[in-house]
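Note that this is a trimmed complex: some chains were dropped, and none of the rest were shifted.
Chain nomenclature is as follows: A and B, assigned in order of appearance, with residue numbering initiated at 1 for each chain independently.
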Amino acid sequence: MLQQQTTTHFLNTADLPQEEIQALISLALDLKQGKVQKSLAGKTLATLFFNPSVRTRVSFATAMSRLGGQALEISGNNVWSFEYADDVVMDGSTIEHVKEVAPVLSRYCDGLAIRCSELVTKSTESASTGSWAESKQDIVLNSFAKYASVPVINMESNVYHPCQGLGDAVTIKEQLGETKGKKYVHTWAYHPKALPMATTNSQLLAACDLGMDVVLAHPQGWELDPEILEVAQKRVIQSGGSFSISYDQKEALEDADIVCAKSWGALPYYGNWEAEKQARAQLKDWIVDEPKMARTRQGKFMHCLPVRRNVEVTQGVLDGPGSIVIDEAENRMWAQMALLATLLGN
Amino acid sequence: MLQQQTTTHFLNTADLPQEEIQALISLALDLKQGKVQKSLAGKTLATLFFNPSVRTRVSFATAMSRLGGQALEISGNNVWSFEYADDVVMDGSTIEHVKEVAPVLSRYCDGLAIRCSELVTKSTESASTGSWAESKQDIVLNSFAKYASVPVINMESNVYHPCQGLGDAVTIKEQLGETKGKKYVHTWAYHPKALPMATTNSQLLAACDLGMDVVLAHPQGWELDPEILEVAQKRVIQSGGSFSISYDQKEALEDADIVCAKSWGALPYYGNWEAEKQARAQLKDWIVDEPKMARTRQGKFMHCLPVRRNVEVTQGVLDGPGSIVIDEAENRMWAQMALLATLLGN
């Protein structure tokens, strides 16, 4: 008999109390330093990629492997034929309902990790596309979370990329030690394409859990979703930090300890990306370069990767001593090991 | 020097004595209940998918993983370029002969599992298509079985899907305990496409090994292959059960303990699927719904999945207390673990 499940999932860092975020960060650093051992021997994480991925796929596969388990990839045309709507007569092109897929995979595997970001995919039958209001529902991710009986991990949805956020928090903690009172600048960067907002949302939310003075810098018109900004402000106050928004990249970078660059598409143009592209084309000076980094307090440069060299950031910054992008990528794996050990462990 | 091999394969449940089927069912249930442990540590099963799959792929991968081994998928364009014909001058588009591929994979791996169902694929160079007589030869599967020196497992061919059959037998045994004297109804269901007969053939054959009163219900013209029916009837008598065919779904379901629904394409139209589709379009009332299930003896509803909701079966039945489709899917894994441990174990 079909039952909706109430399992512990990891869909958004801001769903967790800040103490649990802190505990995950500590565990990740302990695992990295070899201070603790965790085992998921014999356990399998199904990783469903509605969108392709290199970094996320390899870091989840090696995270499971280092814990003694395995990640099992499900991708390609297989995943796009699932149905999500209720009460539908399935005589069209979708061949299997999430009401069957999620419970069945839950019987075979110990966890389900899902990447489904509409903005970077061509189309999907049932998942809504078009407006941000629709995309924000994250139908694919939330349907799996509803019908799975094992933990569901968000490997990037339309709205959040919490594993990137958690990995970044681990990296900031690793670099700075004490994070309270330090300045974190999250800056928009020019990119030839309109990218999803999910990574920025989660990077920002995670930084807001560290008690830092958080500055969000972007051009006018590139404001993030107000509901998410509200949560970010609530979390930053809770952690003893501060929050502000700047439309001036240079000014924002002043005395920064951490500079995190990321491009995203502008919400007012959501679904009308050709127009967004034209507006964005005027913003090529939103590139992190050496003179801008010179304004920081020997700030460290972060980027989630992949990065467009000499477009989002100059190669001088990227290859320079302040760049910690490779550590940041590595820490995705340790953060995910901490998460998997916590969610899937006995 | 090339030698044809005489290894123990698993191509069709009806190749095995009924005692061996019983032993596999018992082992599967013992494994599920944690009563026994089996190990395939360090062993690899190559899984060749000529057709895509989610359930079969994940259940084989997790079956191997839970036994301490691994499944290694080979699929896509790689597999379609194999040659099967004897004495051919290979100056065309096939690039490797099964006479090399099967022995080589046998050296690397401990078993080969193969899914190759022509009806659901576009085309293949050498494998025969067009007539049922040709398809029935299962050239791909049987060629691998001929030239492999390790066990070959049928993950669905044109004719059989024995792992589904075995998994269903495990589920029926799990549900009913004593199966003798119980009524099993295998009913055709409407579906927008002509599907292969392999699953039905193997589900029916497996039920015939359990000493049940087996009823096969389908519209006139949708008769299964007479040779397979003959084997089914022989096996059901051997196991102490009975066998009958009905053209009336409602009548057939009377007092059923188990109802297994499955759609398949009609043999008289084989290769002429457009015409079959038109004939089938008249049969939309072959749907399992609540009133029909009310005729059963609190019958359990089975379906191999993926299932078309509100087309093959209503969501009321599928989400109701009598539905055991998720258990049935799960038991694929336990059945395959029993099979793999038996075939590949030392």
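Just so we're on the same page, a residue touches a chain if its C-beta (ideal position, glycine included) is under 8 Å from a C-beta of that chain, and two chains touch if they have at least 3 such contacts.
Since this is a predicted model, take the numbers as computed values, not measurements.
Here 2 of the identical protein chains are placed; the entire complex in the file holds 3 of them.
We adopt the following convention: only the chains that are shown with their structure count from here on.
One finds 40 Å separating the Cα centroids of chain A and chain B. Those residues of chain B whose C-beta lies close enough to touch chain A in the complex are 52-55, 57-59, 61-62, 65-66, 68, 70, 192, 305-311, 315, 318-321, 323, 325-326, 329-330, 333. Put simply, chain A touches chain B in their complex at residues 1-2, 42, 44, 46, 70, 72, 74, 76-78, 83, 87-92, 95-97, 99-101, 103-105, 107-109.
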